[in-house]
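With one protein chain held back, the other chains of the complex are shown just where they sit.
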Amino acid sequence: MIELFSPAILMSIFTAAIGVSTVILLAALGELVTERAGIWNMGVEGTMLTGCLIAYMVMASTGSPMLAATVAMASGLVVGLLIAFMTVTLRVDHFVTGLGFNLLASGLTLFWFRVYTGGGRPPSYDTIDTLAIPLLSDLPVIGPILFDQHLLTYIALLSVPFISYYLLRTTRGLEVRAAGENPQFLESKGLSVSTRQYGAVLFGSALTALGGAFLMLAFADQFRPDISGGRGWLAIVAVIAGNWQPVRTMLAVLVFAVLDSVAVHAQGLGVAIPYQFFLMLPYVVSLVLLVSIRTRSGQPAKLGVPYLRH
Amino acid sequence: MAVPTLEARKLSKSFGPVRANHEISFAVNAGELLCLFGENGAGKSTVSACLTGLFAPDSGEILFKGEKIRMKSAAEAIKLGIGLVHQHFVLVPDFTVLENIIIGSERSFAVPYVAAAAKLRKLCETYGIEIDPNAQVRDLSVSEQQWVELLKALYFDADVLILDEPTATLDIENSKKLFQIIDKLKADNVALIIITHKLDEVMQSDRVVVLRQGKVAGIRDTYATNPEELTQLMVGRDVSETEKTRTPVGAPRLILEGVTVAGKGNVPDLDDVSLTVHEGEIFGIAGVAGNGQNPLMEVIAGVRNPSKGRISLDGLDITDLGVQEIMAQGLGHIPDDRFLQGLVPEFSIAENLILGRHRSEFAKGNFIDQTKMRDHARTDVAAFQVSAPSINTPVGNLSGGNAQRVILAREFHLSTRVLLANQPTRGLDVGVIEYIYERLLEKKAAGVAIILASAELEDLLTLCDRIGVMFQGRLVGIVDTASSGLSEIGLLMAGHETRLAS
Partner (left out) sequence: MIKLERRTSIGWFAQLSAYVIAIGLGLLVSALLIIASGASVAEGFGALYEGAFGSSEAILQSLVAATPLIFTGLATVIAFRAQIWSIGQEGQMFAGAMAGYWASLYLGGAPSFIAIPLIILAAMVGGGTLSAFSGWLKSRFEVNEIISTVMMNYVIVFFLSYLLAGGPWTEAGTTSYNQTPILAENFQLPVMASAAKLHIGFLLALIATVLCYLIIEKTPLGFELRALGYNPTALRFKGTNVGRTVLVVMFISGALAALAGVSEIFGVNYRLRGDVMVGLGYTGIIVGMIGGLSPFGALIAALLFGALTNGSLYMSVLSDIPPALVPAMQGILLLFFLCTSVLVRFRIRIKRPAHD
């Protein structure tokens, strides 16, 4: 077990963690914006799974990661449209909608995957490479960890301050927040609440699907049923643990990513403790986080409350 | 004669079978303060909603500066220059004052903090409002939030301003300040409409439109009328003076000593309150809602526990007892929010009537005694004149008045010794209000100790033997109604505040 803490392994753990974090981070940032608009989208796991499958099928058929990512994002928009329609227009309970969608996605992706492979061996492909930033990636220690990652990882990390700025300092961002804090405020100013909520849900779903696509393109060469493995749920936990703020959410995501990475390395090294216990860690830690971080001060006041005009 | 700034012609609006407005016609001129006066449910809010674009009227016309307009949304009203100051604030506590005011009018990508702050500062100077544009609204006091609500409408250079019960949460000093601002607005040629049910404010307006049951009951020039005539128009009949029966007050029954209830952070919700209520006494609690009335009622009833102090009922220490145990001692509690705290809206009338006793009196073995529940419900519905299709009707389908009757029925059974009534008549029409007060007086005559919290000072003066004034969780004074009047209590409420300000 002590081998886990050798410098070389630690470096490897953190490098992998930053990479893996992108999957959860994209979903978490998307969900953060969605929740700030008042919609508690529990369908993140299903959306991510959808993005995984779509990206896999496009990549296996065309070999183009860009196309795979784009089509996956488009599928995220479709999912977002469905979820937004049910929660914003029909005002179905948010939790029930999300849960229902997860169940639908789980069944549909399984079915479609089986149809796609036609019962034979699933096609696979080469995962995409990282993009090292010249000069910076040569720095000791932090060089490889932070600057030899995939393009999407850089984008995801840079999104954090941008989304922060958007939510705090732009009129559109403030309007989105108003939808989650007090929709009547928007109504009284003559601004449409549903437009903003639709927009937020679409944005969140597209980002989540992109996260799923990244999982497939960078870390897996084949689709498996339930390949998303609970990462969508971890994204939701990260938003809560991060008190609905982008930077703190990113920190929570990093915690999960490090644990995930530790589990993989432990399995590879053949550590004495059975690997299943390492696999459990992110889920156990998420509960510990939720119990210990009691502040929910950032929770949008009207999160999960379907808005009724009079 | 100048064209009226805003005119309503035969406005009608119905919601299903309910006719909220029926052919309402009136006009307001620039530089004039028009008052819309009427009791709850008379149609005032519906009219103002139509005039500000929230609803489209079913028939009739709205004219703005002589031209017919049809507004499809609140945004159009704002663009035209018709502003609304809401009764229940529509603010985002998380945002700053500035953000609350300018979001919606500024369409640029980044929020123009600097430019908007300058404009806001000028506005504040003009009207004598002191507020920090960068303060977070959640940190402001209630009256400061009212100014923000007002500034929201002023920022748009409105030609017409409708103020909906603007002094509901203001104390006497800030109310005066509001009317000073109104005078300034009049001088600036803004047409103003104030919706209120307070007679002293009505008398400060230029003209009054009295609404009754959705129709215009009369339009008067204020200098040519008086409160009695206006009240008669509002109610439609002579209002009888409720005879104050001076029933004798008995021995002390409910005693609170130094009761403190912790709140969020360092500020307690209830701060060192001591009072005694006697048998057959109605003890009133005056004060704007939110000053501790709820924690007071909840701590006596056992919903919350005090952090300090002692509560006793006929000698028994009930400080740390739970709700069920205190109920068993003969205490009934009519809570502040009838649909949120007092009832389960999806449950039937019968089920709501046994709420709290579903495990005790109305249980038979492991099951609920359905027969007993139904018989009990039929009796109560008749005795308390609850108007409903059947005892199985979900309580959420009932009107506010009927829902309150259900709560009354339930709590009256329980209150053999103490009755806590928290804002029992809020939002109800005069008929139901009179009924409730009659039943309260019955309880008083039967020797029950009653605590009555109400925002209507006049009602408290009529009904209560003594009145305590609450402010920010403290009991700041107790007056005897036999020897004090409205002005004294008002002074107590205001006097405390001026003491704090200095």
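Note that the chains are named A and B in the order they appear, and that numbering of residues resets to 1 at the start of each chain.
By our rule, a residue touches a chain if its C-beta (ideal position, glycine included) is under 8 Å from a C-beta of that chain, and two chains touch if they have at least 3 such contacts.
Quantities reported herein were computed from a predicted structural model and do not represent experimental measurements.
A.B. asks: What chains on display are touched by the one that is not shown?
C.D. replies: A, B
A.B. asks: Which of these, B:Leu63, B:Ile181, B:Ile368 or B:Val476, touches the one chain of the complex that we don't see?
C.D. replies: Considering all chains, including the one not shown, the answer is B:Ile368.
A.B. asks: Among A:Leu32, A:Leu53, A:Ala69 or A:Ala105, which one is in touch with the chain left out?
C.D. replies: Once the missing chain is taken into account, the touching residue is A:Ala105.
A.B. asks: Per the definition of touch given earlier, which of B:Val209, B:Ile300 or B:Leu343 contacts the omitted chain?
C.D. replies: Touching the chain that is not displayed is residue B:Leu343.
A.B. asks: In the complete assembly, which of A:Met86, A:Leu186 or A:Val201 touches the absent chain?
C.D. replies: Residue touching the absent chain, from the options given: A:Met86.
A.B. asks: In the whole complex, what residues of chain B lie against the chain that is missing from view?
C.D. replies: The list for chain B reads 16, 56-59, 301-303, 322-325, 327, 333, 335, 340-347, 351, 355-356, 358-359, 363, 366-368, 370, 397.
A.B. asks: To test your reading of the contact rule: which positions on chain A touch the chain that is missing from view?
C.D. replies: Those residues of chain A that touch the unshown chain are 42, 82, 86, 90-92, 95-97, 99-101, 103-108, 110-115, 118-119, 229-230, 233, 236-237, 240, 274, 276-277, 279-280, 283-284, 286-287, 290-291, 294, 296.
Everything that follows uses one rule, which is that only the chains that are shown with their structure count from here on.
A.B. asks: Given the complex with chain A, which residues does chain B contribute to the contact?
C.D. replies: 53-55, 73-78, 84, 86, 90-95, 99-100, 103-111
A.B. asks: In the complex of these two chains, what residues of chain A are touching chain B?
C.D. replies: Touching chain B from chain A are residues 169-172, 174-175, 177-178, 181-182, 184-191, 301, 310.
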